[in-house]
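A single protein chain has been removed from this complex, and every other one stays in its place.
Coming up: chain A.
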Amino acid sequence: MKCNDIQINLGEFMDNEMNHEKSLMIKKHVQECKQCFNQTQNILFLKQQLESLKGPSLNSDFEIKLQERIKKSNTKSNYSKFLALAASIALIAPLVHYLTFQPQLNVQKQFIIELESIGKTAFDEYESFHKWTQVVSSEESLVCGDAMSKRYCSLDKQYLSRI
């Protein structure tokens, strides 16, 4: 194989994305060819450099902002759901009245999980920020976390919503 053909495949070779047989053949060539060996070193160098690239740190209020945005988008979507419901009721009501048809509201029961704070954990600030804990009941599970930089445990409980 010519050096050009080898060099096209060097990336795959370096990334371990090549079948064993082909990989052995490339390895043999690289051991004997200075040009191709240098190219492997360059790819390695590139990978090392990229691996050590560091960005700035995120602002400390990242989670708080995120929480606000999620809240906002939830309110928006709830509001638009309400509008859609109100509009459909406004359209359907007279028709229903006219037909003296009693619509059966098919309320879909769905599981909703509510989180309830059951107390704060006493983790050291520099300790790992979360730990899993266990509650005895199978219907409840406990999650501990450093959510929005408040250390707390919360209880996941399932209940049926009443829409």
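Definition applied: a residue touches a chain if its C-beta (ideal position, glycine included) is under 8 Å from a C-beta of that chain, and two chains touch if they have at least 3 such contacts; residues count from 1.
Everything that follows uses one rule, which is that contacts and distances are computed from a predicted model.
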Should one name the undisplayed chain from "Cytochrome ubiquinol oxidase subunit I", "RNA polymerase subunit sigma-70", "Ferredoxin" or "Alpha-ketoacid dehydrogenase subunit beta" using UniProt, the answer is "RNA polymerase subunit sigma-70"
Could you list which residues of chain A touch the chain missing from the display?
-> 4, 8, 11-12, 15, 17, 35-36, 38-39, 41-43, 45-47, 49-59, 62-63, 65-66, 69-70, 73, 111-119, 129-136, 141-148, 153-162
